[in-house]
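Below: one structure, written as structure tokens.
Omission of a single protein chain aside, the complex is shown with its protein chains in their original locations.
Order of writing sets the chain letters: A, B and C. Residues in each chain are counted from 1.
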Amino acid sequence: MKKIINDPNLVVQDMLAGMVAAFPNDLKVVPNTTVVARKDAPVSNKVGLVSGGGSGHEPAHAGYVGQGMLDAAVAGEVFTSPTPDQVYEAIKAVDGGAGVFLVIKNYTGDVMNFEMAAEMAAAEGINVEQVVVNDDVAVEDSSFTTGRRGIAGTVFVHKIAGAKAEAGGSLEEVKAVAEKVVANVRSMGMALSPCTVPAAGEPSFVLADNEMEVGMGIHGEPGIARKEIATADEIAQELTQKVLDDIEFNSGDEVAVMVNGLGSTPEMELFIVNKKVHAMLADRGIKVYKTFVGEYMTSLEMAGCSVSLLKLDEELKELLDAESKAPAFRS
Amino acid sequence: MKKIINDPNLVVQDMLAGMVAAFPNDLKVVPNTTVVARKDAPVSNKVGLVSGGGSGHEPAHAGYVGQGMLDAAVAGEVFTSPTPDQVYEAIKAVDGGAGVFLVIKNYTGDVMNFEMAAEMAAAEGINVEQVVVNDDVAVEDSSFTTGRRGIAGTVFVHKIAGAKAEAGGSLEEVKAVAEKVVANVRSMGMALSPCTVPAAGEPSFVLADNEMEVGMGIHGEPGIARKEIATADEIAQELTQKVLDDIEFNSGDEVAVMVNGLGSTPEMELFIVNKKVHAMLADRGIKVYKTFVGEYMTSLEMAGCSVSLLKLDEELKELLDAESKAPAFRS
Amino acid sequence: MELQVQHALNWIEKTNEKIQTNKDYLSALDRAIGDGDHGLNMARGFQEAVGKTTSSSYTSVSDIFKDVAMTLMSKVGGASGPLYGTAFLKMSMAVKGEDSVSHERFTKGVEEAINGIIQRGKAKEGDKTLLDVWTPVLRMLQEQSDFEADSLENTAKSAMESTKDVMAIKGRAAYLKERSIGHLDPGSVSSYYLFASLAEVLKEGE
Partner (left out) sequence: MELQVQHALNWIEKTNEKIQTNKDYLSALDRAIGDGDHGLNMARGFQEAVGKTTSSSYTSVSDIFKDVAMTLMSKVGGASGPLYGTAFLKMSMAVKGEDSVSHERFTKGVEEAINGIIQRGKAKEGDKTLLDVWTPVLRMLQEQSDFEADSLENTAKSAMESTKDVMAIKGRAAYLKERSIGHLDPGSVSSYYLFASLAEVLKEGE
């Protein structure tokens, strides 16, 4: 394991300190927590937006804290959902009287920990609502199982729900628009190489030189299939087709595209994938309203990418375009 | 070699197509060239800014094309300086009548190819000036040798000279401020792992599990020393100290900090490095005006980072803060 | 016999020892079908729990369980944190009011713990989660009228082992579907350590 770290057990703490040092006017760490909040939190009479999850997905989630996006992000240990007390601290830190909205990625741990925090907050009289993001079409959507995971599409929820809250939306309105995003966003990913959790010191899986893993999560969990490595066009084709098959996309629809790098994929390769994604959408008469190419939801130093599509309507377009001052999402 | 590409010989072409597909309202490829230019280039009566170099440094250089930054970026083959005819195409594409300014990184190839293009442009009556960026303190600054390399600090030149040009600065003024940045910016890098040029298929060097390479360039060239891998604090200390030793920094000085990832370093690690850089500057009474943490000037999928410091005065601060609409540098 | 305060303290300490010793093993199990942090999570949580229980003084088992619950809840994270935390909290509530714990009360505690786990995690026996150890243990406890260390250890062990042949329905391993077959469930292994430690305490206490 080669990493630029001090102590494998202190990576989260060190990272948060380095992050707040970088953006001292915009971000703060809530004392004695792993919560990064807007410097001006709580913003009174604004719905407070909280997200978070395990660390190792940077810039998610703290990079999305800022005016127009999240009010706070809770950082768990690497790939480990944060604990309820930390989420509760975040809720308290951003509660400006208009309620707090939680954006949760659909993992058993995240759902449980966030829900427990929500119960604690409710017991203190704070109005809390939530959405569970499950955009990963690699996984079957079944109520009998854990259901689909939340991956890169979550960033669209942060952006759009954040814009709604910033514009003065009520807790119900924020929830409604977040649910609309969840209903309209789908993603799928693949990996060429694994990642190593610092405290574990072992790669999450082993791939042969000619292998790729398709249907990756973002925690180094194995994907749904292991295959011979394909060309960028074939990879883009496979991911995008799975996404397109999952919800109805019609000619004339407008979408936002996100080609997300998992950590060590050169941007060059993401743009090569993007070329094919656009070609496929053009073939189907689907109009791309906006494209995001880069590292939005990573898996430490994993090599690979995901493709997300968000079907847009006028409301979503406007909120997607609204100003954001989050360090990792300037618009 | 594991890469998400189609044909190793077409990566630059595919990338540029994917890039312009992502930002169709902002960027264009000048037909039959590898030049990415502002959609509205040439902007009349504005000094046109051209930079570029080998590919594989994404988001450099095309990611910095946009209002407030570069007018065009010329992409060479991976790690290979673009040819004079391509640079000349860029110059012609951005010449709005106020002259064209070239930002060149100090590598023999870049300097020669850009200068030849400048000669071609001069022969056509276009007013061309240039600056050669040489911020890498790992390399000795000697007029008998090739001199210092240009690395991540170059992005500050793009930003500040770009803002000056956008504000209506004359060719001389743009040149003067670019030279001021070059005089005040210093960088140094290190790597934990090499990168592989797609068409070559072999890693640029081999490091043992416990080794790091210090004083890296950004083309997979070996650095100046190979050492046992150190902690993030030690690495930050070594890079930052070398930078601080190179020009006078006094207590009370204001600086911009850039902690740049070389390609596959998780952002988490960059923030851990940033923490130490800030601590060192605070110890010396040096004030951090603004911090940039992320991938600004990469080396394909190399793991490692560089630290850059730019000493600021009022003019540089204002230009650094000025609006930029380049995809990879929104402010 | 009844579980005394010292038994409960020893239980937590022994569990912690086993988890620290097998930390890498638990993480390796989780790497195969999950995200590789189960050993780290449990080791972090139980280390803290022992830190808490050894630095406090107790007059009831219920209070010990409560402190363990709170510590696990705030230190483990992931899926296992809320689940183990809830389990200990429910056990704490079930054995409240008396200093030591009878077999009957303990059995009730495990039953409540399982209810809590199900309520939180929405899994059922056979989904390849730690319930696949807890539920057989409960059945065994219900069939007996006093603590029986050996059958506790044996039941937990064979229950843990049989998670290997099962396809995961809940938890992170569920994403793998058929590919999850052939691997032990990490949470079931840590639960086995928990009950095996209890068995050891019972033996020493006899």
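Criterion: contacts are C-beta pairs under 8 Å (C-beta built on N, C-alpha and C of every residue); 3 or more make two chains touch, one makes a residue touch a chain.
From a predicted model like this one, the values you see are computed outputs, not experimental measurements.
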{"item": "Among shown chains, those touching the left-out chain", "value": "B"}
{"item": "Residue in contact with the excluded chain [from B:139, B:163, B:270 or B:293]", "value": "B:139"}
{"item": "Of B:18, B:76 or B:263, the residue in touch with the unshown chain", "value": "B:76"}
{"item": "From B:172, B:202 or B:245, residue that would touch the chain that is not displayed", "value": "B:202"}
{"item": "Interface with the undisplayed chain - residues on subunit B", "value": "54, 76-86, 107-109, 112-113, 116, 138-140, 144-146, 149, 197, 199-200, 202, 204-205, 215, 217, 219-222, 224"}
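Everything below uses one rule, namely that only the chains that are shown with their structure count from here on.
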{"item": "Touching both subunit A and subunit C (chains)", "value": "none"}
{"item": "Where subunit A and subunit B are represented by their mean Cα positions, the distance between them in whole Å", "value": "29"}
{"item": "Averaged-CA centre spacing for the pair subunit C and subunit B, given as whole angstrom", "value": "54"}
{"item": "Multi-chain contact sites of subunit C, meaning residues that touch two or more partners", "value": "none"}
